[in-house]
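Below is one structure; the comments refer to it alone.
For subunit A:
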Amino acid sequence: MTKLKLLTKGIIKDNPTFALVLGMCPTLGTTTSAINGMGMGVATLFVLILSNMVVSAVARFIPDKVRIPSYIVIISAFVTIVQLLIQAYIPSLYDTLGLFIPLIVVNCIVLGRAEAFANKHNVIDSALDGIGIGLGFTLSLTVIGLVREILGSGSAFGWKFMEPYGMLIFVLAPGAFLVLGYLMVLFKKLTTKKA
Partner candidate 1 sequence: MITFKIGGIHPHDNKIAKNAAIESLKLPNKVAISMAQHLGAPATPIVTKGDSVVVGQVIGEPSGFISGFVHSSVSGTVVAVEPRADIVGNMVTHVVIDVEGDIWDESIDRSEGLNSNIVASQDAILAKIKSSGIVGMGGATFPTHVKLCPPKDKKADFLLINGAECEPYVTADDRLMREKSACIAVGTAIMAKVLGGCKSYICIEENKPEAIAAMTAACSKYENIEVLKLKKKYPQGGEKQLIDAVTKHQVPSGALPIEAGCVVQNVATAFAAYEAVQKNKPLIERVMTVTGQCVAEQKNYLVRFGTPLSYILETSGCNLENAAKIISGGPMMGKAVANIEATTQKGSSCLLMLTKEQTARMPIGNCIRCGKCADACPMGLEPWLLYKLSENGNQFDALEDNKIFDCIECGCCTFTCPSFIPLLDIIRVNKVEVMKIIRNRAKK
Partner candidate 2 sequence: MEYILIIISAVFVNNILLSQFLGICPFLGVSKKVSTAVGMSAAVAFVMGMATCVTYLLQNYLLVPLEIEFLQTVSFILVIASLVQMVEIILKKISPSLYQALGIFLPLITTNCAVLGVALMVVQKQFSFGGAAHMLNLGQSVVFAVASAIGFGLAITLFAGIREQLELSKVPKVFKGVPIALIVAGIMAMAFMGFSGIV
């Protein structure tokens, strides 16, 4: 696999949201607007890159039996660091993402990549994989957030173009499920047609 492919496969082929169906909770919970989705995506991206790199670096030394606890410790350390940083420097984002930042720890994507990729590959590849998957995640979340924002509040990235006509439901829980469901179908259709 070329380095470029490593980087791009997370966007379409192994898109964590639409193709792998991982990390559904933050996907649904934080995409009330494009910005929020992007914020969550970027936070996850950071954790993903760092944890992928570290895991791939130390995987050799970790016995099987303590593999999961070790990975969890590594991941949660990074999550906490990201959390502290956001809290310190972007407090408004911290407020909107709320509970979901610590929950990156249990986001199946992060642990999943550590398990499925990082512990079998070298640091560089793992970093690229982290970036690719993280970007894919960020992209999906942004798209979902964008669709929900447009339909729900009549604005895009905060730009209000038809504000009073938003369909509230898309900002609320049901809309999250519906948008994700239909986008997934769209994604399936688009990608299978290409293949």
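Here, contacts are C-beta pairs under 8 Å (C-beta built on N, C-alpha and C of every residue); 3 or more make two chains touch, one makes a residue touch a chain; residues count from 1.
Regarding selection, all candidates are chains of the complex that A comes from, given by their letters.
Note that the structure is predicted; figures quoted are calculated from it, not measured.
Candidate 2 is the partner touching subunit A in this complex, chosen from 1 or 2. Residues 21-29, 68-69, 72-73, 76-77, 79-80, 83-84, 99, 102-103, 105-108, 111, 169, 172-178, 180-182, 184-185, 188-189 of subunit A are the ones touching candidate 2 in the complex.
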